[in-house]
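The other protein chains are all here in position, but one chain of the complex has been omitted.
This part shows subunit A:
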Amino acid sequence: MNNDDVIQVSNISKHFGKNAAVQDVSFSVEKGEIFGLLGPNGAGKTTLIRMMTTLLHPDTGQILINGFDTQTQGRNARQQFSVTGQTAAIDQDLTARENLMIFARLSGLGIPAARSRATELLKAFDLVASADQTLETFSGGMRRRLDLAVSLVGKPTILFLDEPTTGLDPRTRAQMWQVIQSLVATGSTVLLTTQYLEEAAQFADRIALIDHGQMKAIGTPDELTRRVGGKRLRLQVTAAQSLKAAQVILQKTEMNPVQVSERTLTVSLDEGEVGQTAALLQQFDEAGIALSQFAIEPPSLDDVFLQMTVGKN
């Protein structure tokens, strides 16, 4: 246990009937971190967030938020955080400003303070022009932004975000990350879930890998990527006849075994090998092998899981 831990999850399990949604998960989050819960659909991310935010009682285990037990000190725990759920939880019948006002008032602000906080957030989230319209006219991105804005009315020091970027267009996604990062810059702690490895790797300080309700791995993005191996080179030959020749060339320069499927060749790249791939292209060219695809890819989420589960057995 660490004094800087603002979230402590210890041996949490949750069953829905016979379905073990979360099994014996433990981790802790330090103050000022962006902590990513990474996992595919159905991994148990939402269930974990709902337990951390007092919406669901775990079967076993304990969760402390700033030292407050979510099960026995729910109201104290709730004073420590704010949460944005997986689907936008805003009131369709109210305007953006009214939504913000209601939650600002419920967070304990007086009317003038609530009003200025609402205006402040509308500005920060680029919603001023539609502040007084009902949400029917709002795009998905605007709703998502308002949803996050509502979570920030009380200037939370701990923020839970369940898949904040899923389904967003790239621009809104970038905006979202900007907001999250500026929040962390002011000293807040953010725990978020995502299905995108790349995103987690880019923005999270630490990642916990969840699958089938179990914690598969935890660490910084670098630590995790190192454990699953680095990037992969994937290429596709245009003509099936040149497959063999391509494989020979590839295997000559690459240390790792080359995998073949139909016209596609895949090989893991060790550190430093990424720079040599340009020379490889030239060799294919000289051998007269036409390529329809040539790509260096980060390991996919599937690869990571595969690797993690294989490593365990």
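What we mean here is this: a contact is a pair of C-beta atoms (placed from the backbone, for glycine too) under 8 Å apart; a residue touches a chain by one contact, two chains touch by 3 or more; residues count from 1.
The working rule: contacts and distances are computed from a predicted model.
Missing chain, UniProt name from the options "Lactate utilization protein C", "Transport permease protein", "GMC oxidoreductase" or "C-type cytochrome": "Transport permease protein".
When the omitted chain is restored, the residue from A:S26, A:T134, A:Q236 or A:Q283 that touches it is A:T134.
Only one of A:D69, A:E98 or A:E120 touches the chain withheld from this view, namely A:E98.
From the options A:Q8, A:S28, A:T47 or A:S82, the residue with contact to the chain not on display is A:S82.
Residue-level contact of subunit A with the missing chain is found at 53-57, 74-76, 78-79, 81-83, 85, 87-95, 98, 102-103, 105-108, 134, 150.
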